[in-house]
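In what follows, a single structure is set out as structure tokens and then discussed.
Excluded from the complex is one protein chain; the other protein chains are retained at their positions.
All chains are identified by letter, namely A, B, C and D, in their written order; residue positions are counted from 1 within each chain.
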Amino acid sequence: MDAVLIAEAAVNGILLGGVLALLALGLNLIFGVVDIVWIAYVDLVMVGMYAVYWLVTAYGWPLPLAAVAAVALVAVLGLLVHLLIISPILASPPVNQLLATGGLLFFLQAFATFLWTTDHRSLRLALPVVEVFGMYLSFARLLAFTFAILGMLGLYFFLTRTYIGTAIRAVSQDREAIALMGADMRRVYLVTSAIGGGMAGLAGVLLIIQYSVHPHFGATFGPITFIIVVMGGLGNMFGAVVASLVMSEVISIGGILASTEMAYVVAFVIFIVSIFVRPEGILGRRE
Amino acid sequence: MLEVDRVTAGYGEFTALWDVTLRVSAGEAVAVVGPNGAGKTTLMRIVSGLVPIRAGDLRLDGDSLKGRRAHEIVSRGIAHVPEGRRIFPRLTVEENLKMGAFLPAARRHYAETARRVWDLFPVLAERRRQRAGTLSGGEQQMLAVGRALMSRPRLILLDEPSLGLAPVMVLRLFDLIRRVREEGYTILIVEQNVRQVLSLVDRAYLLEVGRIQVEGRAADLADQDFVRKAYVGI
Amino acid sequence: MKRALPLVGLHVLVALPWLPLGPARLYILHVVILILIWSVVGTAWSLMGRFGLVSLGHGAFLGVGAYTTVLLWNFWGVPPWIGTPLAVAAACFLALVLGYPCFRFRVVGHYFALVTLALGEVIRLLIIAERDWTGGSLGVTLKDAGAGAVNLVALQFADRRVFYFIALGVWLAGLLVWRWVDRSMTRSALEAIGEDETAAASVGIPVTRFKLKITLLSATLTAVGGVLYGQYVTYLDPGTLAGIGVSLRIVFAVVLGGMYTLLGPTVGTALTIALAEYLRVAFGVRFLGMAETIYGLALILIIIFLPAGLYGGLRELWRARPRPLAAATPPVRPA
Amino acid sequence: MNRRHAILSLSLACLALVVLAAGAWMAAPAGAQALKGPIKIGVLYDLTGPFAAAGAYPGSIGTRIAIDMVNEKGGVLGKYNLQAIAGDSQSKADVAINEAERLLNVEKVDILLGIYSSAIAVPLAEKVDKQNRVLWITIAISDAVFKGRDLKYTFRAQVPGSQFGQISTRFIADYAGERFKMKPQDVRGAIIYEDGPYGTGVAASGEAEMKKIGMRLVLKEGYSAAAPDLASLVTKLKAARPDVLFHTGYNPDITLFLRQAKELGLRMKAIVGHGAGYGQYDKLREAFREDVDHIFNVDPVASQLLDPKKYTNAELGRIRDEFLARYKKETGVAEIPPHASMGFNNTWILLTDVLPRAIQKYGGWSADAIQKAALETDIPEGGTIQGYGVKFAGPGHEVRGQNLRASLVVMQYIGGKTHVVYPKAIATASPVLPLPPTSPYAAR
Partner (left out) sequence: MLSLQNVSKTFGGFRALLRVSLEVREGEFLGLIGPNGSGKTTLFNCVSGVFPPSEGSVRLRGEAIDGLTPDVICHRGIARTFQIPRPFRKLSILENVALAAHFGHPTRESDAQARARARDVLRLIGLPADPEARPGLLGAAGLKKLELARALATGPALLLADEPLGGLDPEEMRQTADTLRRIRDEMGVTVVWVEHIMATLMRLVDRVVVLDHGEKIAEGSPRAVAEDLRVIEAYLGEKIALE
């Protein structure tokens, strides 16, 4: 394989990693703060993708406006998920929590099928091709990467510069102590779920410009997102970003050296082994 | 100011406190001493709303706090420095203090309160940008106290502040608590370190196996043999 | 009376192929066979699930079971009589390779679920990646043995009543295994492990070995279910038999029915399959996806309001109805 | 009731039932059929899911139009009305199997007709045939459906997949000297395919043909039609630097591939598609606009492209025009996809050739009557609206049930229109080859 092509795959891997990192951060936030794995998290992304798709193709909205609306919509959805599903089972065994969000996954997939059938739908954007040093970079991915980075920066500033954001970080470190500070846990959870939802919405926007959407879209990025979150370490934003980049490189370069499926196999095996060796994540801390 | 009125409480099937009555007046410093497992920490957690009351009542300035959740109790002016410090290790020192001032009322006075805390604990001011987890045990305990002060409380609950600290550090810590007390805060403190704490407070309660055994002025309790007996057994 | 009810049920099941079901007889038989096969898998899953070992990767055992026998037959003509033990062995090997380190390093709860989820995906992706002989993403068809309606060597039968009885037998065997575990010390031990590993170990229960044992048992039964599916449907595809999708489907059917009761998994499986078929038949394309929408919702509601599952929950309610004298044991106050 | 008693009674009951039933079982007859209509036809296509947009849906419309047209004339032979019962296989084989069970055993259809995807046709054929029922395949092309299986009641007038690879390779080889200024042996060909029976079969035939001609195969790679991303495949192709890409796939994957190929700058002299997703020109054009110009597609000819003078009788021309008019009216599309023609034509053959003979000669539309009638079908070249003739392979033949007279053409999309460019004998235009510089995929 030509070195330029490998470099090209590596760069495209980084670009994909940006969006994966965004997804992982959103899930990590919820996982770390509310301590529940939303199995259906990436299916919220699917909803966001559909939202953009329909607003643009059926209602003729301009893409940026549709994007903002989709982010808001999925944020509200995140809020609802927490209110309706998560909060009644906060005290249930982890198994039940996992399964309730799994039920949500079924519901979202099936309801999307019901509403929109299983057809693959894509925005027909005519985006230019970018050529740098003989490498071809997907403009859609560049765009997505840029916005993913902006989204992450936004999250970073929110979490470090605001009271509620700092409280969200604090919750994942000591959920009882934060209540002693006078923070209402219910509110912290709600805000976290809304932000997690918003991140999923943003990821949806960035993915619909690259891929077509269908009701089972969540299945393509769901598993990889979970393993990135766990590998990066709970509550560790930096870890999530690093794990995303590592995994997307494995997938991207593995894909050209073997096949896409084999690359994913390698990624999953790396994950399984890493859980045995370092259950707290590759960059996690031992608690 | 604070009245704990014949309170019974526990976890699951386990009853940790039986019929405990206790009172703290404004401006007073009161200690609860007693051996391990006596229920001291549970008592503190009841006051701050972390453990529900089964029977009895809890009043602040005459208003019942029964059934209130922790964040509501903080807003009434009670700050709890929990056992084991419980600072947020991956937040900076300053962010920890910010969290202490989470209540909107406290937030408005953040700068002013923070200045008082920096004055009280200069070592924290030096390390304000450091992650709290990297502080030494004593510094972490100071941070925990400072963080509690940030909510501008009227009553501070201190749960085993000397636990796990080196002897020298314990001395310094008690000095600091004394200064906090001199600033006019009302204090309810739980301690194993009996001699130290009795020199600090006005009154004390001896709690043994979930029940108040003795109550009295600190100076009177300090010399009594049964305190030693409660601890060492003979 | 209590004995009689299951007995009557069993008689009905045995007689089913000859009951006057009208013109839809063969179709009903087809659906019942599918229910039986998936119930075996669900029962197998609940062997682990009820003790808190929530696997989201049972698709892996299912897929390995089904593909091993079918590929052995298609490529080398190895009959399923030999293929099945090999498939079970392969599934057990997989369970061992994953289970031992998991249990040794105490990977539990969410992490166990996610590790098994990854395993399910690994198997699904491997099946797709090895497309030259597994048929890739769109699946592989079992080679026809030819030679008439009944082929005992190849376990292929034109008459589906034969399959019906095989499925019924395996299903009953699965229930027996479940009950055997339920009635043995093993259940108490696993229950204890599920609640508190440290405490369980401290009274001498070899935790890792027991978890491994139940995992192997579950994997075996799942693989047998996979073999059965392959032989009956004669067509395998990675989406239906491996990966996260089917793994979740198994879990949800069981949770829907209830994993703590003998018939819970079967009831859940029957409900999900019957509902999907009913909606498809009754409404065709108009309500596409409605079946799963309904049971997605049902799942959420059940987990919130009836954590013991539909069957388990109803049974609890039934049991909790006021009973004469002896039943109510007053809480004993220690002296 | 004690335990032993229970077991005893149970086993006795079982035994009794088995004995009682044995008679009924043995005697269960296929059933003599009274000649009373309607003739029930189960029509099974993927009305939803990825295959729907890749051609199954247009195929189902074609089939429906054929049935409507026959019914409007009073039915088969003017007196046996047709009743179509639709099923949706949702682009999933397991759903297809359940739907087939329902159509055959609940709806009691006499004939199961349709099937778009080879992945569904392969398992289904076996199952339907075992139940001694007729499966009439209209679209699925994979050779694996018939090869070596000796199916008695399964028929397909549609072209077999193996021909796709042959004709596309020969087409390129024939034009290599003239257009590429290369010997066919120097042409670098790459084959990519969806990994189901359809793609695999087409790819295998293409590879065999390339070997025969001596063309250089620089990459042969399968991929999952549901793959989330094909960027790595594009990169591999870039590394292999093919002159010609032979691609077989469905709609979603082709869309993804063409998009990523453009983004990543994959350049070639020609892209040749093989039916399915490439046959859905309107969908591709919707997604890529003029980017899809000059891509080739191998398929049975879309009937509107044929010169009516080539039909053996004039009636066929009128039928074709009627079908085209109805299809356009119903869907409003400008370019009718080949799948619509396949759905129509292959249903039409059953309704107007096989069924009348079965009724007249073999006394009805039982599976056996249809089977016998189908084996006697003998339609010459030009005798169907897609131009090919029909003669089914009989017992003992390796692909028993397959139409041996089906044929394919190579089409090219030029400026929004489809033209037949190969075989040269029936070409309506000369191919644009290599890709002109206006194409984003053109080698520079």
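Remarks
We take it that a residue touches a chain if its C-beta (ideal position, glycine included) is under 8 Å from a C-beta of that chain, and two chains touch if they have at least 3 such contacts.
Nothing here was measured: the structure is a model prediction, and the numbers come from that model.
Taking the full assembly into account, the omitted chain touches B, C. The chain not shown here is touched by just one of B:T8, B:S75, B:Q130 or B:Q196, and that residue is B:Q196. Against the chain not displayed here, chain C makes contact via residues 184-185, 188-189, 191-192, 194-196, 198-208, 329, 331-335. For chain B, the residues in touch with the chain missing from this view are 10, 13-16, 18, 35-38, 160, 163-164, 167, 170-171, 192-197, 199, 209-210, 227-234.
Here, only the chains that are shown with their structure count from here on.
Relative to the centroid of all protein Cα atoms, the closest per-chain Cα centroid is that of A. Centroid to centroid, with C-alpha atoms defining each point, chain C and chain D lie 36 Å apart. For the pair chain A and chain D, the distance between mean C-alpha positions equals 39 Å. Between the Cα centres of chain A and chain C there is a gap of 31 Å. The set of chain C residues that touch two or more partner chains comprises 128, 288. For chain B, no residue reaches two or more other chains under the stated contact definition. Checking each pair of chains for touch leaves A-B, A-C, A-D, C-D.
Contact residues on chain A toward chain B in their complex (touch as defined above): 160, 163, 166-167, 169-170, 173-174, 176-185, 235.
On the chain D side of its complex with chain A, the touching residues are 48-50, 52-53, 90-91, 221, 223-224, 227-233, 235-236, 238-239, 251-252, 255-256, 259-260, 262-265, 286-289, 440. The touching residues of chain C, when paired with chain A in their complex, are 49, 52, 54, 98, 101-102, 105, 107, 109-111, 113-115, 117-119, 121-122, 125-126, 128-129, 243-245, 248, 251-252, 255, 287-293, 295-300, 303-304, 307.
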